[in-house]
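Dropping the structure in here first, questions after.
Every protein chain except one is present and positioned as in the full complex.
Right after this comes subunit A.
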Amino acid sequence: MAQNTTVPTAGHDEHHHESTVVFGFWVYLMTDCIIFGSLFATFAVLRNQFNGGPTPHELFEFGGLGLETALLLLSSITYGFGMIAAHKTQINSVIMWLGVTFLLGLGFVGLEVREFAHLIADGAGPDRSAFLSAFFTLVSTHGLHVTCGLIWIVTLMVQLMGTTEIPERMMNKLTCLSLFWHFLDIVWICVFTYVYLASMI
């Protein structure tokens, strides 16, 4: 197992296997993956159980979905630029990129909450049919993860403010959040493909 005790300056040669902390976080992500796998399996079973209620064709629209996808995809690359800046110890640049990532993520959550509010107002809430129960559970679990990621981003921005160097411990935090954020983007690929697009064929 990776047991390197890299000093911050040598951190340039390594990526997310510097420490057991990052490996531990990776294992957590794998368990998270199993949670999402279970929710996807549930959705796959219940996706046609409309109980006379609205179908995906009546509920989903391409515009909002495309915008949400674009925001999350953009936030992935802006976080990546933040990590590159972190490896170069350009702290102001890291804070700036984290801020951009935060705004994009906030936009995503905002659009999702707006979509949910519309659905519920139209009588298509999670209590309407098995399909909608499974839909809300899966998509809001992802949304909740993104929200936690937003809180985490703000926390790290505050911790970075006023510092002049990035110690290994801070680098580990940034790396863990990087894994988390990119992982959520991967889950979103599966959501927009199998939950939205596959239901709109």
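Following the convention adopted for this analysis, a contact is a pair of C-beta atoms (placed from the backbone, for glycine too) under 8 Å apart; a residue touches a chain by one contact, two chains touch by 3 or more; residues count from 1.
One rule holds for everything that comes next: contacts and distances are computed from a predicted model.
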### Omitted chain (choose from "Cytochrome bo(3) ubiquinol oxidase subunit 4", "Electron transfer flavoprotein subunit beta", "Putative Methionine import ATP-binding protein MetN" or "NADH-quinone oxidoreductase subunit L") - UniProt protein name
"Cytochrome bo(3) ubiquinol oxidase subunit 4"
## Note on the structure
Answer key for A:A41, A:L144 or A:M161 versus the chain not shown reads A:A41
### Query
List the subunit A residues touching the unshown chain?
1-2, 4, 12-17, 23, 26-27, 30, 33-34, 37-38, 40-42, 44-45, 48, 62, 66, 69, 73, 76-77, 80-81, 83-84, 87, 179, 182-183, 185-186, 189-190, 192-194, 197-198, 200-201
